[in-house]
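Our next item is chain A:
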Amino acid sequence: MPLIAAFVATIAGWVNKKYCFAVAALGLTGALTSSVGLLSYVLTHGPVQYRLGGWAPPFGIAYQIDPLNALILVVIAAVALLNLLGTQRSVALEFSEKIGAFYTLYLLFVVGMLGIVSTGDAFNLFVLLEIASITGYALIGMGRDRAPLATLNYIFMGTIGASFYLLGVGYLYLITGSLNMADIAAILPQIYASKVVLFAFIFCMAGLFMKMAFFPVHGWLPNAYAYAPSAAAGLIAPLTTKVMVYAMVRIALFVFKPEFTFEQMGIGEPLVWAAVAAIVMGSLLALAQRQLKKMLAYVIVAEVGYMVGGFWLGNRAGISGAVLHIVNDAAMTLVVFMAAGNLFYRLKGDSFGALKGVFREMPVSMAAFVVGALSIIGVPPTCGFFSKWYLISGAIEAGHYGFVAALLFSSLVNAVLFFRIIEIGYFEPFTHANHHGHHQPPVRRFREVPMSMLVPLLVAAGSLILLGVFSGDLVTKVIHLALPGQIT
Partner candidate 1 sequence: MDGLFDFIVSKYNYWGYVVLMMIGMYAMIVKKNLVKKIIGMNIFQTAIILFYVSIGAKRDATLPIIAHGHGDAHHAVHAVDYMNPLPHVLMLTAIVVAVATLGVALALTIKIYKQYNTLEEDEINARLRGR
Partner candidate 2 sequence: MIWQLDLIIMVLVIAAGIGAISVKDNLGAAILFGAYSFLMCLLWAIMGAVDVAFTEASVGAGVSTVFFVAAVFRTTRRTKD
């Protein structure tokens, strides 16, 4: 089972010079179907390895697909496809002349993401990371007023992050002489004591933390996401940080072994506290925002804290929660950003003031937004609840009550955040109530966005609930299969 997915999409990207959306959609559909196929294949037959160029792994590059990354592949492809379908019109609106270039970049970004997830080679991961980053820079850089500056900051942070990662890989290569993840993992245990290994680990993690905007190196994210064009934000916001978290999981568990990562390093505890800080700060800063997308961006910062913290709890529940949250958060971020994109498409602004009375004008988009919001708050049966459940039970198991408190705190703050928006959209402008309770609702046009933007959004919103309902299966049948046995 080769990773046809990526190639179909890539090639679509190049053929696509003829300004066609259809090719992109087709390519991503292909990617989605093949990754779903891959997932089911992996689930029944166990991990798959694909040798590119036909060379055996330590010498050539290999793709290594286990249930975990097959799952993430499905998520990526699905998110990309839905967002693509849902934003067709806003793309046409925002980049009337550069649609071809936009879709090419879009597909290349997805290719990069798919590759990062599936590759089994530490250096290949870097190259793919850069593809995703460069296309990401370009997509974000086309946004409104402050976007170029924000993007430049993103480039600086991103480059430092990627370089750190590269440095970490260099250290690993220096000390092991290998670049293949499995090979490194086999060699490393003999030399855990070396300081070089330690620094290699620190560099890899530091680089990935920068890329995923983990507090306190989250500075680039809010502006970059807030000013990005909606179509790009809907793609990049759900994927970048989550895929980076996945890369972290992969490096920490499958290159370095869990016993090294969690026992020898002894950085789990401080990192969980950093995650607590990320969650708290992300939530508080989100509270201070007066712009929808910016607020959502800070919520993402907090969500990254969830995942990183959950992972570094180092027990099975915590890690399952973190991985489940990768999937769930991708879905819910997609929903809220797509909804925000729809609002932006109609309202031409996303400050809170512009949202007045939006429920009446765009009930369907707002309904989807509410579902996404509920999921982020963590209300059952949406998926956000279940990943939070695992995270919290992991934290209780690890005796880390600070993390529990932070999660609950952020749920409450999220509730405040989203209900503030919902209130504005629902109540304002106030109806003039007369004494007898006769209300004349303000007559405003029903201005819902076109069907082509609504249907993908609704599908995404529905998937939140489906993911929630099936999260048990997801955890027991997919995630637990993939986690190394040492983690209890």
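Quick note on selection: all candidates are chains of the complex that A comes from, given by their letters.
Here, contacts are C-beta pairs under 8 Å (C-beta built on N, C-alpha and C of every residue); 3 or more make two chains touch, one makes a residue touch a chain; residues count from 1.
This is a predicted model, so every value here is computed, not measured.
**Student:** Which numbered candidate touches chain A here in the complex: 1 or 2?
**Tutor:** Candidate touching chain A in this assembly: 1.
**Student:** What part of chain A is in contact with candidate 1 in the complex they form?
**Tutor:** Against candidate 1, chain A makes touches at 123, 126-127, 130, 133-134, 137-138, 141, 145-146, 148-149, 151-152, 155-156, 159-160, 163, 166-167, 170, 173-174, 179.
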